[in-house]
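Have a look at this one before I ask anything.
Note that one protein chain of the assembly has been removed; the remaining protein chains are unaltered in position.
By letter and in written order, the chains are A and B; residue numbering begins at 1 in each of them.
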Amino acid sequence: MSDKNDSIEDARLVIAIVHDNDADILESSLETAHFRVTRLKSSGGFLKEGNTTFFIGTAARYLDELMEIIDENCRERKRTISPLSPIAAEMQSYHTLPMEVEVGGATVFVIEVEQFKKL
Amino acid sequence: MSDKNDSIEDARLVIAIVHDNDADILESSLETAHFRVTRLKSSGGFLKEGNTTFFIGTAARYLDELMEIIDENCRERKRTISPLSPIAAEMQSYHTLPMEVEVGGATVFVIEVEQFKKL
Partner (left out) sequence: MSDKNDSIEDARLVIAIVHDNDADILESSLETAHFRVTRLKSSGGFLKEGNTTFFIGTAARYLDELMEIIDENCRERKRTISPLSPIAAEMQSYHTLPMEVEVGGATVFVIEVEQFKKL
């Protein structure tokens, strides 16, 4: 199958900001599904942690599929962590019992594209 | 107060490119005002200096407030510098008297968003 950004009609730029932990699996899932992605190192947001910004060009008709892939790989979920884990240390936590933290999550912007070109 | 990107109606993506020197204070000012920001390391422009690119998702009704915060923290302003200062050295200046340089400044793009999602 050809790439999903081969259409110049109804092109969209999708900007997805995801946690670093989810970036590699998201990238390979998108590539398996024939989306072309560009990734950039970014930071900011809750806990000031590192994150990854993806630029994904796609035709509008693939947006639902794209959202589903992002959701499957990056959805915010709770994880129970030990107070001795590196995540707990990063959070400078003084809890002494196992606790739940939220991991993952994605912020996604879909933007209309006036012109899309591959040179 | 909840974050200013909580609305899925009238969402805007604001891309602001600012000088590195102003990036930290801008980021904390935006967070104090409940804007959610993502920052990326960038470069280019006058003097080839390093700069920082911010992606800020917001509802349209907060755009004026956002612009004001960017303006307060990043506005281009003149500063009198000594010819012995590091800035003068960076400019490879051969002036021998105190001189005025422009510092700060921001380039801001406001873009309409077709879909905005938090997963």
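By our rule, a contact is a pair of C-beta atoms (placed from the backbone, for glycine too) under 8 Å apart; a residue touches a chain by one contact, two chains touch by 3 or more.
The model shown is predicted, which means the values in this text are computed figures rather than measured ones.
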item	value
Sites on chain A contacted by the missing partner chain, in the whole complex	5, 11, 13, 27, 36-41, 55, 57, 111-119
Positions on chain B where the hidden chain makes contact	12, 15, 17, 40-45, 51, 53, 63, 67, 70-71, 74-76, 105-112
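In the analysis below, only the chains that are shown with their structure count from here on.
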item	value
For chain A paired with chain B, centre-to-centre distance based on mean C-alpha positions, whole Å	24
